[in-house]
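Removed from the display is one protein chain of the complex; every other protein chain stays in position.
This part shows chain A:
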Amino acid sequence: MIELSHVSKYFGTEMAVDAINLKVEKGQFCALVGTSGCGKSTTLRMINRLIEKSDGEITLDGQAIEAYDPVKLRRRIGYVIQSTGLFPHWTVARNIGLVPRLLKWPAKDIQARVEELMGLLGLPVAEFAHKYPHQLSGGQAQRVGVARALAADPDILLMDEPFGALDPITRVKLQDELAGLQARLHKTVVFVTHDMDEALKLANHLVVMRDGHIVQQGTPLSLLQHPKDPFVESLLGGLERGLKQAALTRVKDHMSSMGPTLPSQFRIPADFSLRQALSMMLRDHTDRLAVVDQQDVPIGELSLRKIVKEAQLEKGSMREA
């Protein structure tokens, strides 16, 4: 668990972070979002003491970070940055094994761990172990960066715009893989990004920052439904908010059982997002889709009219509450 209370950072007289409070529970994926210069990277770097805070208190599992030796603290925290920061004069395998080597693991354990991580991140050992960073594509290099951060199995992972420099296709692929990894490993992650779609997709705790302040924080859904001010609303996509919200819900949560009418000829798998379903309706000029399971067997129906009605009901009930 990471807890920041009244944490501030001044560079000279300039204030970068102003008395922020933030709590990241164990296993939570927390995304810090905001425009450039809002203090999100500074906040991240104060956690592993790359930058020393000016004021306030940061605790890891209840213990103040000043109680740890900075070098030992950093070896317990994985760190991934946009430019990968891989050592260009070391092979992929040596880069990944860096922290275990610093922690003086036996050579055999290091090798086994490196091979395990390369498998986990889809980097075939025979092909990549002896390559150097400049021989890798951007996506491959960032996989190595993530593997290095995970090498000593840290509880905490800090990621500073890790996918910001990748092309859109590779970025989405790595986001999906990170989501898959997180579902298995349950790390406590603090993730800095200015890409709201990335944050909405990965995070279960969203923190919007501006000018060193936290403007609003909560679950992605709660922020989408109740943005606090026009800044948060515009950051969340303004009019597109509805679609972004739809992207967070699955088709199976909105489907109804098969009606008496014939099922629609257009099919959508139950674990697709509602956003994808809406897009399909627009593309195929239909207001009904047949929902199918993994074996392509119809199990229900999705109707545009019903979705809209549900949304109205939800809004009404919220107004009453």
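We take it that a residue touches a chain if its C-beta (ideal position, glycine included) is under 8 Å from a C-beta of that chain, and two chains touch if they have at least 3 such contacts; residues count from 1.
One rule holds in what follows: contacts and distances are computed from a predicted model.
Chosen from "Oxidase", "Putative circularly permuted ATP-grasp superfamily protein", "PadR family transcriptional regulator" or "Osmoprotectant ABC transporter inner membrane protein YehW", the protein name that UniProt gives for the omitted chain reads "Osmoprotectant ABC transporter inner membrane protein YehW".
Within the complete assembly, A:Tyr79 is the residue of A:Tyr79, A:Phe128, A:Phe163 or A:Phe191 that touches the hidden chain.
In the complete complex, the hidden chain is touched by one of A:Tyr132, A:Phe231 or A:Phe266, namely A:Tyr132.
When the missing chain is restored to the complex, the residue among A:Lys40, A:Lys53 or A:Arg148 that touches it is A:Arg148. Residue in contact with the omitted chain (choice from A:Leu102, A:Leu243, A:Met280 or A:Leu304): A:Leu102. Counting over the whole complex, chain A has residues 48, 50, 71-75, 79, 81, 83-89, 98-99, 102, 132, 134-135, 148-149 touching the chain that is not drawn.
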